[in-house]
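Yeah, one chain of the complex is gone here, protein chain that is, but the others are all in their spots.
Take a look at chain A:
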């Protein structure tokens, strides 16, 4: 047991390097997916049929393709058409785009939950569509979308391990590398699992708080 602990503490510094990359990938792709998801949701809400179709098509296509395939596509196929990215950039953009489809659905649910009557009331005092979006719909939609948003954050933290497949040296990838050279799978992946759990716990707590706070609307 003490021997295992000694080995674990030898691996830990390498794994912690991966932790920072994991956090960076998660936070940055969360940002990308939020902005992009909001964009798709608003596009889908507009009255322009072409915009709605674009939004719907994008969401359907992205949700129908495994995230790992999307990552491969961005990292391995894009260079063929002259778009070169580092593995880290490809990871963040790939995860951001993939998750924007889920974020969009999340925001859409929030937007659609707003009572039609409120929108009419806003119209009746002369508000434009963009003003209605900004002043009436979004402030309430955010509140409704917040609890599922918390869950999305946890999913993204865990799914950030997918970018290991395109050589981003995040936690899972670091674990694989150590395991490959030491054959100490048991210690390494137990450690990796525990570290993910430790990162997820505060997010889980946060998500639960959000849910409790905004359940009654």
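A few notes on this one:
Simple rule for what comes next: a residue touches a chain if its C-beta (ideal position, glycine included) is under 8 Å from a C-beta of that chain, and two chains touch if they have at least 3 such contacts; residues count from 1.
What we mean here is this: contacts and distances are computed from a predicted model.
When the listed names "3-hydroxyacyl-CoA dehydrogenase family protein", "Electron transfer flavoprotein subunit beta", "ABC transporter-like protein" or "3-oxoacid CoA-transferase subunit B" are checked against UniProt, the chain not shown comes out as "ABC transporter-like protein".
Across A:50, A:81 or A:125, the residue that sits in touch with the chain not pictured is A:125. Counting the whole complex, the residues of chain A in touch with the unshown chain are 115, 117-118, 120-128, 131, 135-136, 139-140, 143, 217.
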